[in-house]
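Take a look at the following structure, please.
The other protein chains are all here in position, but one chain of the complex has been omitted.
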Amino acid sequence: MTKLRQALAIVDWSGWLGAAIVVAMVGAAVLAPWIAPFDPVAVNIEDRLTAPDAVHWLGTDQAGRDVFSRILFGARASLAVGIGAVLIGGLIGVSAGIFAAYKGGLAELAVMRVVDAVASIPLLVWAIAIVGVLGVGPVQVGPLSLPNEVKIVVLVGCLFSPVFARVTHAVARRVVSADFVKARWLQGAGHWAIVTGDVLPNCLSPIIVQATLLVAIGIVVEASVSFVGLGVQPPAASWGTMLSDARNAIYSGEWWLPVFPGLAISITVVGFNLLGDAVRDLFDPRSEARTLVA
Amino acid sequence: MVLVRAVAGRVLASLGTLLIVGLALFVLTRSGPSSPARIVLGVDATVEQIRDFERVNGLDRSLLAQYGDWLAQVARGEFGRSFVTGRDVAAEIVNALPVTLSIVLTAFAIAVVFGGALGTAAALRPGGVVDRLSRFGTVIGLSIPAFWLSILMIRVFAVDLRWLPPGGYAPLSAGLVTHLQFVAMPALSLAVYYVAVLARMTQASLQETLRSDHVRTARAMGLPRRKVVVYALVNALPPVVNLAALSFGYMFGWALIIEQVFNVPGLSRALLNAISQRDFLLLQGIVFLFTAVFILANLSADLVNRLLDPRQRTAA
């Protein structure tokens, strides 16, 4: 406990700010149906394009929908895509990395070649192209009708996976060949016990760092894809579609329409970036050089 | 000799990756809900008409065979003729490419120059004003979506200040100043994120080399400060070069979104048209091109780093 407190003492204010933003945004997304003052999709022509006031805190859009409520609901789409993609990418990447490091030989070579191939796919272009080909309609999986975002989550997740695979592979290889793991083998520990007991705990800190920073990238990707009309479909609220709708307001002067959704994205992404930096400083201060780009 | 073999190996591996990724793309573009024949001939077409169309265009052959044909075309610099518009895909790409390239290259130059300078300045004085400003500024830069920045810039520089046109494009042939007026905002908004990325990497890498033993030696031998910095920079460069190449590849993707905002007739418009018209041959051509650029950028980073590293350059 004191150890944890000592470790947390080195987290500076920016790390705490990041954590606070992330908690607030996740809270807003989860609680949106209860805390949103208005129905995010309810059209109300009489109240259209009202500037921010006591009733509509962040104003209303062309259809008279409450911008604040739409931003709260938009947080759901953003975080669902960002976090969902990271979970999928993490699952695929971590398993692939551990599998490769653990098996070694030809299997390792093959898996890491695939990882290289996936890593050489430019994220956004493919996201746009593939959603474009498959269409923006819902995906039918058995009795379930999944919205278009699911495609994006899976796709972005797959394209995130090499990051996790490489990190995990590098750490896992070191762990697998370490003497203490050999000793555990000799003691008769099973595969599963070694993977969950020795390999995973050692990879965890770099994985968490990458995951936090990738959520930030995922959020921007979702907003961008939605912005060009290939993401979240109207009338559902998403920060990207809200900005797309707001493009005419650049000229007509309803400043609140382009400003608030953009701020929502930026603040959320700042939150995840600050948190990611803080987590990295906490776990592994020397790894600063491994900067992510998308 | 070792170097030549290593380079050849990397080139072949990149080519292999491109072929495999290209195949994945090929399969994906053909897995849409409706076949090209149905799109071109419409919902009323008979089964025979569709079969004829597919035979004439080679669509009845196996996917792998079709991919082989397509690759052979690409190798000759042809991307085929669109089923939908009847236009030559290669010509369409050649029309739109310079627009995108101009924006991306300008943005890349901005990112490398400013990112490198900012990161170097910050690394040279840890805890100084530049360091603190860059720490703060780069987090903001990493977090502002480029397309939102574009929207804000249009409002400020085009609508309010009227310094720059709000969108559109003029080629270089219209004069450098006119060209830059149109390219400035798209390139700048595209560059901001990468300035931040490269500044952070440059700073981290340079700070680490400045702490290294050989820099201490350089100082112990009394080299002037400028020379010491050069000594450190030479060794700090490889990870920055890698990230810059990666950035160059990724920039094309974000350029698509930004071109949309500025209504620029670049590859973005071509790609989104291809999507809305279900013109998969065009889409495939564009995405393949982007992927090739991405892989090529990574390959050249690798080769540049090999050249920078005497251990690999002189290995006999």
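The letters A and B name the chains in turn, as written, and every chain counts its residues from 1.
Here, a contact is a pair of C-beta atoms (placed from the backbone, for glycine too) under 8 Å apart; a residue touches a chain by one contact, two chains touch by 3 or more.
Criterion: contacts and distances are computed from a predicted model.
Asker: What protein name does the UniProt record of the undisplayed chain give, "NADH dehydrogenase subunit M", "Heme exporter protein C", "ATP-binding cassette domain-containing protein" or "ABC transporter domain-containing protein"?
Answerer: "ABC transporter domain-containing protein"
Asker: Quick one: jot down which shown chains the absent chain touches.
Answerer: Result for the missing chain's touching partners among shown chains: B.
Asker: Can you work out which residue in B:Phe26, B:Phe53, B:Tyr231 or B:Phe290 touches the chain that's missing from view?
Answerer: With B:Phe26, B:Phe53, B:Tyr231 or B:Phe290 as choices, the missing chain is touched by B:Tyr231.
Asker: Sort through B:Arg55, B:Arg125 or B:Arg216 and give me the one touching the missing partner chain.
Answerer: B:Arg216
Asker: Using the document's contact rule, name the residues of subunit B that touch the chain not shown here.
Answerer: Its contact residues with the unshown chain are 211-225, 227, 231, 234-235, 308-311, 314.
Following the convention adopted for this analysis, only the chains that are shown with their structure count from here on.
Asker: When the centre of a chain is set as the mean of its C-alpha atoms, what distance in Å lies between subunit A and subunit B?
Answerer: A distance of 22 Å separates the two centres.
Asker: Please output the residues of subunit B touching subunit A within their complex, sorted ascending.
Answerer: 13-14, 17-18, 20-21, 25, 28-29, 31-33, 139-140, 142-145, 147-148, 151-152, 154-155, 159, 166, 194, 197, 200-201, 204-205, 207-208, 239, 243, 246-247, 249-250, 252-254, 256-257, 260-261, 271-272, 274-275, 280, 283, 286-287, 290-291, 294-295, 298
Asker: Touching residues of subunit A toward subunit B in the complex: what are they?
Answerer: Going through subunit A, the ones touching subunit B are 14, 116-117, 120-126, 128-130, 132-135, 216, 220, 223-224, 227-228, 230, 243, 246-247, 250-251, 255, 258-259, 261-262, 265-267, 269-270, 273-274, 277, 288-289, 291, 293-294.
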